[in-house]
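Structure, as structure tokens:
Note that this complex is displayed minus one protein chain, with the remaining chains in position.
Letters A, B and C mark the chains as written, and numbering starts fresh at 1 in each.
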Amino acid sequence: MNFDFSEDQKLLKEQVSRFLQDKCSLNVARSILESNEQYSKEVWRGLVELGLTGTTIPEEYGGLGLGALELCVIAEELGRFAAPVPFSSSVYLATEAIKLYGTSKQKELWLPKLASGEIIATFALSESASEPSEKNINTTIIGNKLNGKKLPVPDGSYADICVVVVRDKDSNTISLALVEMNSKGITKNELKTLDPSRNHAELIFKDSPAEIMETGSESWLCVEKCLDTAAILIAFEQIGGAEASLSMAKEYALDRYAFGRQIGSYQAIKHKLADMYVKIELAKSNCYYGAMMLNDDGGDFKIAAAASRVAATDAFNFAAQENIQTHGGIGFTWEADTQFFYRRSQVLGLALGGLTTWKNKLVNQLEEKNIA
Amino acid sequence: MNFDFSEDQKLLKEQVSRFLQDKCSLNVARSILESNEQYSKEVWRGLVELGLTGTTIPEEYGGLGLGALELCVIAEELGRFAAPVPFSSSVYLATEAIKLYGTSKQKELWLPKLASGEIIATFALSESASEPSEKNINTTIIGNKLNGKKLPVPDGSYADICVVVVRDKDSNTISLALVEMNSKGITKNELKTLDPSRNHAELIFKDSPAEIMETGSESWLCVEKCLDTAAILIAFEQIGGAEASLSMAKEYALDRYAFGRQIGSYQAIKHKLADMYVKIELAKSNCYYGAMMLNDDGGDFKIAAAASRVAATDAFNFAAQENIQTHGGIGFTWEADTQFFYRRSQVLGLALGGLTTWKNKLVNQLEEKNIA
Amino acid sequence: MDFNDTKEEAEFRSKVKAWLKENAPKSGKSGGRYDPLDVQDEAIKEARNWQSKKAEAGYAAITWPKEFGGLEGTPIQSVIYSQEESNYNVPGGFFEIGLGMCIPTMMAWATPEQNERYVKPALNGEEVWCQLFSEPSAGSDVAGIRTKAEKEGDNWIINGQKVWTSGAHFSDFGIIVVRTDPNVPKHKGLSFFFLDMKSEGIDVKPIRQISGGANFNEVFFNDVRVPDSQRLGEVGEGWKVALTTLMNERLAIGVPKSADYSALTKLAKEISLNDKSAISNDLVRSKIAEWYVQAEGLKYTKMRTLTALSKGETPGPESSIGKIVSAPKMQDLASFAMDLQGASGIISDPEIALLHSIFQNQWLSAAGYRIAGGTDEILRNIVAERVLGLPQDVRVDKAVAFNELPTGR
Partner (left out) sequence: MDFNDTKEEAEFRSKVKAWLKENAPKSGKSGGRYDPLDVQDEAIKEARNWQSKKAEAGYAAITWPKEFGGLEGTPIQSVIYSQEESNYNVPGGFFEIGLGMCIPTMMAWATPEQNERYVKPALNGEEVWCQLFSEPSAGSDVAGIRTKAEKEGDNWIINGQKVWTSGAHFSDFGIIVVRTDPNVPKHKGLSFFFLDMKSEGIDVKPIRQISGGANFNEVFFNDVRVPDSQRLGEVGEGWKVALTTLMNERLAIGVPKSADYSALTKLAKEISLNDKSAISNDLVRSKIAEWYVQAEGLKYTKMRTLTALSKGETPGPESSIGKIVSAPKMQDLASFAMDLQGASGIISDPEIALLHSIFQNQWLSAAGYRIAGGTDEILRNIVAERVLGLPQDVRVDKAVAFNELPTGR
């Protein structure tokens, strides 16, 4: 029985944690939130120097050639510090997509640049407030011309390349296309969102040059594969954020006195925090299994991905929200650090589609495997 | 602004309450629960003597000729004492159905007997665990021959007449048929249910003589009308039961000490009981409106019926359940009176179809009226 | 059972209708208190004009005694007036706290001369009042006040900080509770004053909230002198006076308009889930049903309260459930509505987000609404204690001298 991360993986986790503690206090998230900067260049540079953008990129492409488990422990720490960097879009989504579906030419061209941090990539799926599906993707590619609108695209204002979910008019299947963001015919409109510490943009493509990727006959399945992979990694970020929210709430409950007692001695607060803890542990356990399935490309991969996402989203949303409630009035002020997790919980919880979407996905999978 | 019951109605309520306090303590529910008796004949006789079975029956048929509001206050008290009598089946459902859809002959024949308590009636809709609908009613009437199976039928073991929801083969519409329960071809199997203090039976009709009622072209609408009417009246029973559960929990929370304090001084208990109170008040307010719509046959009748049922079911289920939790171990013993409300909450909450069904009904209505 | 006016109510309503038709400004800015600071100067002028008109007609304080400029009307009459006034977009948001909490406290505790001086100007809208109770270390525990006042001749010198003070920046006067004796138990060492907000040593700073708005202020007191003649109640009996104010506050806590089941329905009809219109999704439908029932429950609870008023009875405790239900609902409903929009749910630009980002705004502000004017938890305590008669939690702070209570940071 060895259902845990290895010593090496735990060491990596500590190393990342120490770096972030040092370079990525919540003041960094605040500075991005309050400024016009799109992400923390310093933190990003540090992550690159640690080689983390190339964690799962094979050594032949200049990466560390490590596995998904390493990426999971990194994700948890990035979530814990609400790091304002394009890691999820560039690494979990774009890099993994290129690894999975890039042509050998594309891999040779881009993976080394991603590993070395020379470029930042992102992934564009959503086109409207309606749940994206095989039927309603309207961004098209004909030959190598891309047309359509995508929003919100994380880090879309400054990413160097973008993996775009497209309808391939030639084969009339869903596929992925790779576009260089400095190409002509691309309009980028920065979006106002609930979490200004993470950049999001609307991208409009007008006959923009793009290269189709190698998704073969998978059609929509290639999108599912990318989302399921990212779901597990983002779930670890959510766990990190949830744990940070719980410990913030706990510290306050111990420090704050009302009616001559620590507020942490009142059952209303104790039970609230116990509920946070329970949700977090449930999420963690689901995510461990998700990590294992992702790493082993196991048979339960899709189920575990959906379960990890549902549990982690529920845990982070609740913890971030009730952390504010535990703080009372002070927790709702601009000066309070509670807001970073409150905002981030929605960005992470909605990025790949909401709970409603993923619960339904989960049951679809259960039905397919006759588990339910 | 006069959104309240009249003084006379409040007096009637008190009168019923005094009678039940005197003759229908929870020991009566217990005696029925533990014996093979099907209902409390003494309590029933008392209600008949007060004329309550004829509350809304016109005076020309020997009733009191009162309105729906009077029936509402009676229902609330019957619920408060978990009265083990066939009032809901005989009065809210069957009597109202005969008033609405009985032929003049049927009215002349049965309403006086119902008013005088000479007979007990019931109403048979459900045929399986699937939600009854216009499409899946399989009990048929051809000419005056009734065939099919109904379960569970409240008080089906001993009711004298039964209003049966049938498919009229001649017109192939849904209609109501009136059957005398001592007719040939009727098999009655008493059912084991969660609440043995209320009799339920399976009824099997084999070429049983029955009389079609006057539902004209309404088809399924006549069933809806009967259910909506009963929904509001049963909602008042649920409120009575919920209030009784709350006050039982409150008394215990004041009497019981743990760690040297009344358990009612712990926030976990205080907030639990506060939540009961909130749900009950929300339900009451919805039910007041339901009562008004029922009484005035108002335009929002169907919406208000569904809203009353959803709110009251939620309130009673929660109050009955958390009343046991508040009592701890003792509350789960056979000796405890908590069980009568726990059991009854399900009987009332499921009788006309569950929450899932009624929430959907509610939204259907909102859509029809373009309110939502 | 009906929602109709009694004969008297109907007569009063038509009088009010007629008067409003005649006098209500055709286009007035509503809000004010919740507007960005810069637009308030403009708004307050308009509000003053309107307020003085109302005062003249006696509608500014319908239930007050005539001597104070009221109509000596019934509570239901003031409800009727508000109902009718709400049909017009009249300016407001500046005088509620003063007339709802401060002046009633004055009428109960100040001298005839003082009331002579202060009540009318407040009623006319010439002078605005604010309430200075909450402090960084006195939130749910209102009496945990640390701002102190020391006697110096005929004056008191106030030092400390108040927080969450609405309208402090445009108020002329304020009522304040301070600690005049830290050596006795918490509730016994307080005294109550009214003061000139323009006094030297008062510094007002807006508090920015997560939601971006700044509806409240911090108020710093640095050697602020207040004459002893402006003390209300005896020295050390400030809590008794404060209770008069807080009693009125409970009545004042309203339920703000918010995106409800109908907004959710509108959204669901505009988007698809699983390639089907979201309105056909059974989960969405059951949520709509639950929130509809809650909204209706509160609506008809209010009708029950008004009925009691109409009958001249004191409303039952049911009126206390409003915020317990509506505050978490605001947050849950907004959260669910955002969830249905998937990745786009985070877009808060009203030009782009569906329904002008009403859900995103509500999700942000609801986190504060669950706290302001009594947290979800405190309100449940209040229902449990005042409505159900359950005992208070153990109070370790009642017998101890205030300056000996543990305080944390």
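General remarks:
Methods note: a contact is a pair of C-beta atoms (placed from the backbone, for glycine too) under 8 Å apart; a residue touches a chain by one contact, two chains touch by 3 or more.
Because the structure is a prediction, the values reported are computed rather than measured.
Note on the undisplayed chain: of the listed residues B:E70, B:E96, B:D195 or B:D228, the one touching it is B:D195. Across the interface with the omitted chain, chain A contributes residues 1-5, 69, 246, 250, 253-254, 261-262, 264-267, 269-271, 273-275, 277-278, 281-286, 288-289, 291-292, 295-296, 306-307, 310-311, 314, 356, 358-360, 362-363, 366-367, 371-372. On the side of chain C, the interface with the absent chain consists of residues 281-286, 393-394, 396, using the contact rule stated above. Interface with the hidden chain, as seen from chain B, comprises residues 125-126, 128-133, 135-136, 151-152, 191-195, 200, 202, 254-262, 266, 268-269, 317, 321, 324-325, 328-336, 338-339, 342, 346-347, 349-357, 360.
In this section, only the chains that are shown with their structure count from here on.
Centrality annotation: C (chain centre taken as mean Cα position, compared with the mean over all protein Cα atoms).
Centroids of chain B and chain C (each the mean of its C-alpha atoms) stand 42 Å apart. Per-chain CA centroids place chain A at a distance of 40 Å from chain C. Contact with two or more other chains is made by residues 377, 380, 393 of chain C. For chain B, the set of residues that touch two or more other chains comprises 266-267, 271.
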